[in-house]
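Just below is one structure, and these are the notes that go with it.
Coming up: chain A.
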Amino acid sequence: MQLLTDLLAWFADPANWTGRDAIPERFLEHVLISAGAMLIGLAIALPLALYIGHTGRGAFLAISLTNIGRALPSYALLVILFGVFVQATSNLTVLTNGPTLLAMVALAIPPIITNTYVGLRDVDRDLVEVANGLGMRGAQVLRRVEIPLALPVILTGVRIAAVQVVATAALGAVIGGGGLGRYIVQGMARFDMPRLLAGALMIAGLALVVELSLAWLQRRTVSPAVAPEQRPVADWRSPAAPRV
Partner candidate 1 sequence: MPEPEPLVRWDWLASHVDVLAFRTLEHVVLTVIAVFAGFLLSFGLALIIRRSPRTYGPISASAGIIYTIPSLALFTALVPITGLSLLTAQIALVSYTLLILVRNTVAGLQGVPAEVSEAADAMGYTSWGRLWRVELPLAMPVIIAGLRIATVTTIGLVTIAAFIGQGGLGFLITDGLRRFFPTMYVTGAVLSVLLAMAADALFVGAQRVATPWARTRTEAG
Partner candidate 2 sequence: MRGVPLEFRHVTKVFANSQRPAADGSAEGAVNDLSLVVPAGQVCVLVGPSGCGKTTTLRMVNRLIEPTAGQILIDGQDVAEKNPIDLRRSIGYVIQQVGLLPHQTVADNVASVPRLLGWERQRTERRVIELLELVGIDPGEYGDRYPAQLSGGERQRVGVARALAADPPLLLMDEPFGAVDPIVRERLQNELLHLQEQLAKTIMFVTHDIDEAIKMGDLVAVMSQRGRLAQLGTPAEILAEPASDFVARFVGRDRGLKRLSLSRVGDLELIEPATARPGDDAADARQRAARHAIPYLLLVDDESRPLGWLKAADIPNDGQLTADGADAASPLLELRTTLKDALSMLLDEDVLAGIVVDRRRSVLGLVTVDELTSVLRLPDDARG
């Protein structure tokens, strides 16, 4: 109970809302770097995934990516990149945010590619054939038939990637990066429990908001006639979220 009051006091303290470690700054930092990583990740992954999903070529790539993406501990990736960056540069900003951003992008790509690939491959082949028969060109078939039908699965992949990105950004603080993770790092170093808890709660909250709002968006944009993705997370084909 004492902890709860301390926590509320921490949030109420104006000192935490101004200055270098101000909540708004850290929050914004976290959101921006996450959004940036997502955009880069989508820009890289989506076109590639749409291509291999539509044509069916590159299944090996999709499978390998899924397996790697799932087996790769994100903290390890972050740290390895950090080590590489340390060798490559002595610029502090690059050093602290570079590895984090790179890791975030790298971790966002597999779920997007896997899900988009699987989603497109699962579209009823008969429908694609009909669309072709109607005279639609490849890109049109993709845009008007395949993507709308694969949308639930694709959006799930994006959702998984987004949450992953937010979580990796939090970890970034451990190697000196910014964002909400800083509060956790500081809290541990100074044995400042309210600060620690505040950081943890804000990160958790942000992740949940991202997840729920993207889920809501998914429900709104997917045509009601398309069944929601219900497949059990069973084998490589299923969009399993790697965990950070």
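Regarding selection, all candidates are chains of the complex that A comes from, given by their letters.
The rule we apply is simple: a residue touches a chain if its C-beta (ideal position, glycine included) is under 8 Å from a C-beta of that chain, and two chains touch if they have at least 3 such contacts; residues count from 1.
Note that this is a predicted model, so its numbers are computed, not measured.
Per the touch definition at the top, the candidate among 1 or 2 touching chain A in this complex is 1.
Across the interface of their complex, candidate 1 is touched by residues 3, 67, 70-77, 79-80, 82-84, 86-87, 163, 166-167, 170-171, 174-175, 181, 184, 187-188, 193, 196-197, 199-201, 203-204, 207-208, 211, 232-235, 240-244 of chain A.
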